[in-house]
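Here it is: the structure, laid out below.
Missing here is one protein chain; the remaining ones are kept as they sit in the complex.
As written, the chain order gives the labels A, B and C, with residue 1 at the start of each chain.
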Amino acid sequence: MTVGVWLVGARGSVATTVAIGAAAIRSALVPAQGCVTELPGFPGTLPRIADLVFGGHDITDISLRKRAERLSESGVVPATLPAQLGRDLDAADAEIRPGGVPVARLIEDLVEFRERHGLSRIVVINVSSTEPPAVPRPEFGDLALLEAAGADILPSSSRYAYAAFRAGCGYVEFTPSPGPTLPALMELAARESVPYAGRDGKTGETLVKSALAPMFAGRALRVRSWSGLNLLGGGDGATLADPAARASKEISKDRAVPAVLGEEVEGRTHIDYVADLGEWKTAWDHVTFDGFLGTRMSLQFTWQGCDSALAAPLVLDLARLVARAHEKGRVGVLPDLGYFFKDPLGSGEHGLSTQYDRLRAFAGELA
Amino acid sequence: MTVGVWLVGARGSVATTVAIGAAAIRSALVPAQGCVTELPGFPGTLPRIADLVFGGHDITDISLRKRAERLSESGVVPATLPAQLGRDLDAADAEIRPGGVPVARLIEDLVEFRERHGLSRIVVINVSSTEPPAVPRPEFGDLALLEAAGADILPSSSRYAYAAFRAGCGYVEFTPSPGPTLPALMELAARESVPYAGRDGKTGETLVKSALAPMFAGRALRVRSWSGLNLLGGGDGATLADPAARASKEISKDRAVPAVLGEEVEGRTHIDYVADLGEWKTAWDHVTFDGFLGTRMSLQFTWQGCDSALAAPLVLDLARLVARAHEKGRVGVLPDLGYFFKDPLGSGEHGLSTQYDRLRAFAGELA
Amino acid sequence: MTVGVWLVGARGSVATTVAIGAAAIRSALVPAQGCVTELPGFPGTLPRIADLVFGGHDITDISLRKRAERLSESGVVPATLPAQLGRDLDAADAEIRPGGVPVARLIEDLVEFRERHGLSRIVVINVSSTEPPAVPRPEFGDLALLEAAGADILPSSSRYAYAAFRAGCGYVEFTPSPGPTLPALMELAARESVPYAGRDGKTGETLVKSALAPMFAGRALRVRSWSGLNLLGGGDGATLADPAARASKEISKDRAVPAVLGEEVEGRTHIDYVADLGEWKTAWDHVTFDGFLGTRMSLQFTWQGCDSALAAPLVLDLARLVARAHEKGRVGVLPDLGYFFKDPLGSGEHGLSTQYDRLRAFAGELA
Partner (left out) sequence: MTVGVWLVGARGSVATTVAIGAAAIRSALVPAQGCVTELPGFPGTLPRIADLVFGGHDITDISLRKRAERLSESGVVPATLPAQLGRDLDAADAEIRPGGVPVARLIEDLVEFRERHGLSRIVVINVSSTEPPAVPRPEFGDLALLEAAGADILPSSSRYAYAAFRAGCGYVEFTPSPGPTLPALMELAARESVPYAGRDGKTGETLVKSALAPMFAGRALRVRSWSGLNLLGGGDGATLADPAARASKEISKDRAVPAVLGEEVEGRTHIDYVADLGEWKTAWDHVTFDGFLGTRMSLQFTWQGCDSALAAPLVLDLARLVARAHEKGRVGVLPDLGYFFKDPLGSGEHGLSTQYDRLRAFAGELA
């Protein structure tokens, strides 16, 4: 089967890293380091990375080649790659269509993409700028009402999810935006028999949190406070400098710890835009906990990551897994993909190892 | 059943914290925070903490009450407890016998302890000072040779393990010392039909390592270096200031990361004695890793723990689990207790969550 | 001369630590560690710590003895001191008068304190809860207008400063509150020929900032961002959980770095109340800078301090220095005391070493 990957936000940092990385893997210039589905034990029935065909929507005109050069100046992408893969980038660029258009147009773009490339399946993945939490409307809760009102009333991410479902595509919400989480859209996914997964890729501070919180729980150590400061630059950072967008992200980020520990914990997580950090993120977390006889102790960590380099391989993993799940007839939310997300749709499990065990079991079922 | 817990190094920091903690739990002055076996789901068939009877060997004469006061000045133990529980401490002190004596005497001490208290079972737990790695001798590899030569040729920890086995007791090696790991002793445990577990309690930096290393592995992120500096005071720190003793600890500490990642990793772990830290330990770890397209990233953590407060509840857990395993007829090494140890005897598994899953399964079998 | 020290907020953490510390020094139970004016080279003409007489205002009734016990439970004060010095604490408590009363009453309290103890001089030091920034009024800018309206319209800290000046006392603003900084009060200090100093004791993160910022400046390294997160509990933390009070503190904290570097720097400083930290504070700062050829580098620090233990000796230093400056005829703001403050009144110098040099020169003049 030939699988298409349609990236919403196709000229953003994550999408550009996906495009250049997939091209580099196809040309055997780099190994598929960072791709979970390339680890031993994942089934050979997943579509090969080298065979994926890319397209997408974006609202900016800055070319992929230009974006790739900037990423290479920031150290996200090896200096030589943009020049070596310039033609692949131009080809990928030619598959990008204007975003922010009516839903009808979005659907047509997907249908044309499928036909143009003879694709057996498409996975739409939202890696566009984070939106504020959705302001509830009755139409969001009921598919009939929604279709009566017209899907263009949806928040942006949900319009893309709507278009994907209507075009028979799987969907991945990689951002904290509402996307497919509105009840009307969940209804639609069921009606159209398509799978979806989300939400908000787990690539940094929250990843570490979800590895460490089970350690405290398993050892019967009581976490007393968990505080954090995230410093990030880049386009994502600039978007999150807006308090409304940041609200979505902070909600996502604050789920893991209380979910694992089974109780609320004092402390909060800050997100600061620091333009000087460019594509890099630094997060500091400070945890206090007590042990036997109430003795108070602490753990701190500092994570210094390149968000796009962490996100891009997961986008490839998700494309492969959702395409194959679709092929195997899975419909609706895929809770077993919670390993990839800060806010795992369809699952209350936030412990990283347990999520990993579920992913592997799920992958086994896709063999 | 009434279970005895015999602590080798019974007046050390860990043992004193066990003694005062068990007394405080018995008197309902504190909850059993930090005890894994008190978490929901552990079987009710384990002996109750309040029913455990304590004794032990030590080579120092400083009383438990004095030791407890010092621990309370260091903030390990709440200021009010030593006075409130003075009589319990004196009673526990009266059950401590001189260590460093011939094996025959050690065995008699255990037998008398059993008889004095009508114990159905005893678990001997070594929490004495760390020894250097054993210098091999033919007798250590063959029980017949060893018994011909006499068990007093064994390194100190192994003498205690020998005595335990000969007295029909389960044994836990909570230090990195050789203890029950010599082949002749493994033979003896089988012959005497007793269980044992070890080695070197996992309470700090290595605990965090074993929670984080699987995160990198699962995400296909390649760890390029892992370096660490441990600063610790206290009696354990003073012992480890000796390079020979430190060698045992460093070997133990360096196992987890390559075992989880399946390859050697650059970098080493230092241990420094810093008297000023008293009973507290600070460890800093620095990890470099690369992701998609080789982008280099890093993670650092600083752990500030009170070793005795972390170790003491695990000593209680191990006493309960080994006593019950003994009762259920388990013999020889107990690989399912690897969750508690830096160097898990009988198991190559170092990933914390997997170890935890195995512990829970094992506990289920003990129901 | 006998010098009186009148603490506004006399039953707070800082004031209680001052009271118990001064008593402990008087009884020769502890050395005067942490007191700058006890370092070699400070003049013998300063009033002796052991001779200082304490009084103050507060709005709470919780006794000093009770507060001291709580501080000792938190580890701020050695466990044995509250009991050993109970009578001294009770005596100090008897000198505390209700705060929040009309200015006329505040003045009388000071006059009576002077007469009761035959004091040659009094220094009033504000260590009460931080207030929001003052909302400007014409009366605050003109002494005649203010006296016409009556001093009770002043913000709380300024009422205490007003009373101090009117009673002929020196004044120290140890908090970020407006205190003596209103122009009408500066006029009053001149008219009454009294000295004052402030503002906001520099005891933690800002102290480190003011030591490090000159390092970057002197080495021609360009600081690109400076971000920070302060986690603190205690009464001060609870006060600062209120955004209005926090505003005063954040303004104070953000002065040092741009003042030293001579330009604005990206990044901000957060203050979070984390009750679990009790009397302790943890601050993390993250600095990015570039060097030769624009190479980007970073520095992080984590400060773990006990605010009251850091502030109390400075309160004693300031009492001694301001009393002696008063005696030597100094009037109005004392810019040479900027070493002690986050927001040094009368001086734009924030570099720690330069401030220290000025303090030493000033102390020389007091010989």
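Simple rule for what comes next: a residue touches a chain if its C-beta (ideal position, glycine included) is under 8 Å from a C-beta of that chain, and two chains touch if they have at least 3 such contacts.
Computed from a prediction, not measured in an experiment: that's the story for all the values here.
Taking every chain of the complex into account, the absent chain touches A, B, C. Summary of contacts with the chain left out: across B:Ala50, B:Ala275 or B:Ala361, the touching residue is B:Ala275.
In the complete assembly, the contact with the undisplayed chain comes from C:Leu212, out of C:Ala92, C:Leu212 or C:Val274.
Annotation: of C:Ala50, C:Ile153, C:Met297 or C:Ala361, C:Met297 touches the absent chain (contact as defined above). Considering the complete assembly, subunit C touches the hidden chain via residues 17, 20-21, 24, 30, 33-36, 38-39, 75-78, 81, 207-208, 211-212, 214-215, 218-222, 290-295, 297-306, 309-310, 312-313, 339, 351-354, 356. Residue-level contact of subunit A with the missing chain is found at 73, 75, 79, 302.
The set of subunit B residues touching the chain not shown comprises 224-225, 227-229, 231, 266-268, 270, 272, 274-277, 282, 284, 286, 288, 296, 298, 300, 302.
Just so we're on the same page, only the chains that are shown with their structure count from here on.
For the pair subunit A and subunit C, the fraction of shared interface numbers is greater than half, so the two copies use mostly the same residues to meet. Rounded to a multiple of 5, the Cα-based rotation taking subunit A onto subunit B is 180 degrees. Between subunit A and subunit C the centroid-to-centroid distance comes to 49 Å (mean Cα coordinates, whole Å).
Subunit A and subunit B have Cα centroids lying 42 Å from one another. In subunit B, the residues that reach two or more other chains under the touch definition are 75, 302.
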